[in-house]
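Just one protein chain is left out here, and the rest sit where they should.
Right after this comes chain A.
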Amino acid sequence: MNPVTNGALKSKKTSKKPEYSRFTQQELPAWKPILTPGWVITSFLAIAFLFIPIGLVSLFASERVVEIVYRYDQDCVPEMYRGNVSAYIRNSLTNKTCIGNITVPKKMDPPIFVYYQLDNFYQNHRRYVKSRSDKQLRSAAYESSTKECEPEARFNKSGDPVPIVPCGLIAWSLFNDTYNLIKKDKVLNINKKGIAWKSDTKVKFGSNVYPKNFQSNDLIGGGKLNESIPLSKQEDLIVWMRTAALPTFRKLYGKINTSLEAHDTITVVLENNYNTYSFGGQKKLVLSTTSWIGGKNDFLGIAYLTVGGICLFMALNFILLYVFKPRPLGDPSYLSWNRKAVN
C-alpha cells in the first residue's frame, strides 16, 4: 500500500466568495424619484410660471426695439438699366450713387446700430465658407498658405502666380455699398470703429498682414482694400469674414451715437456697388436699437408664451385626470396578473 499523504484535502484554498461592497452588489445609495401626481402637476405649473414671465419680458424687450428697414436694391437701379441690371452693376463707370428717405417711427436711443441686410446670399454655402485661409489672415509668415482659398488663391502676375492676401472667396466678395445718413442737412456720424469683435481684431487678424494683389483678377467680386492698412484694422472685412449662419443675414455697418427722434426724416445717400442682382438677392439698410435679447424678434417671446400656456393647460388636464380617474400608487391590485384574476 502506498504511503498516502494528505494531498487530496489541499483543495481548501482561498474562498472565491465575492467581497461584499455596496457597489458590486448594486446597492449604492440612490435617489429614486417617482413622479407622483403632485410632482407632475408641480412640474407643469413650474414650467408654466417660469416660461410665461420670460415670454412676456422677451416680448416686451422686443417691442421696445425700434427698427427701420429700408430696401434699396431695386429703387437704386436707374430706369434705363432696369432691363439689364448686370450691365449697370458691373460697369465701374456708371454712377452708383443713390438717394432715399427714411422716417424714424419712434424715438431711437443711442447706440443705434446700422446694418446692411442681404437676402438669399448663401454665406454658408459650402464652397464659400471653406474658401479662406485663417493662417494667412493671422500672420504674414503664412502669406502663401492659400491652399484652401481656391479658386481665389493666386493672382497670375505676368505668368508668375503670387498669393492674394486676403485670399479666398469670402474676402473676394467683400460687401462694398456705402451709406451716408443726413438728418436735417446734417451728416449723421456713423462710427465704423469697433464694429468687429475685439477677439478678431486682436488675435485672429494680424496687424502685420497687409492686403496684396487683392481684387486683381479679371472677375471682381466686391470691395477693394487699402493696401496700406493692416487687416486687423480693416473692420469691414473682419465683419464680413465672420460668415453668416443663415441665408438671410445682417452685418454691422457702423453705430450712430446720437439719438433719433420720432418722425425724423433721414436722407440716405448710398453707393450701390454690390452685385446681388445676379442671384435675385435683396439689399436692405437697417437702423436698429437693441435690447438684452438682441434685435427686434418676437419669436422667442411668443414661443415662450406658447410653451408656458401649453404647460398650464397640461397641468389643468392632469389635475382633472387625477381627480376623476385616481389611481392609488403602488396598489398591487393594479398589477396585470391581479387584474386578470379579477376579470
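Criterion: contacts are C-beta pairs under 8 Å (C-beta built on N, C-alpha and C of every residue); 3 or more make two chains touch, one makes a residue touch a chain; residues count from 1.
Everything below uses one rule, namely that contacts and distances are computed from a predicted model.
Per its UniProt record, the hidden chain corresponds to "Phospholipid-transporting ATPase" from the list "Phospholipid-transporting ATPase", "Exosome complex exonuclease RRP46 homolog", "SAC3/GANP/THP3 conserved domain-containing protein" or "Cell division control protein 45-like protein". Residue A:311 is the one among A:52, A:188 or A:311 that touches the chain not shown.
Set against the missing chain, the residues A:71, A:183, A:204 or A:233 yield one that touches it, A:204.
Listed here are the chain A residues that touch the chain not shown: 1-9, 11, 13, 15-20, 24-26, 28-35, 37, 40, 43-44, 47, 51, 54, 58, 86, 115, 117, 121-129, 132, 134-135, 138, 150-156, 159, 161, 169, 172-173, 197, 199-200, 203-204, 217-219, 221-222, 242-252, 275, 278-279, 292-295, 297, 299-300, 303-304, 307, 310-311, 314, 318, 321-322, 325, 327, 329-332, 334-337, 341.
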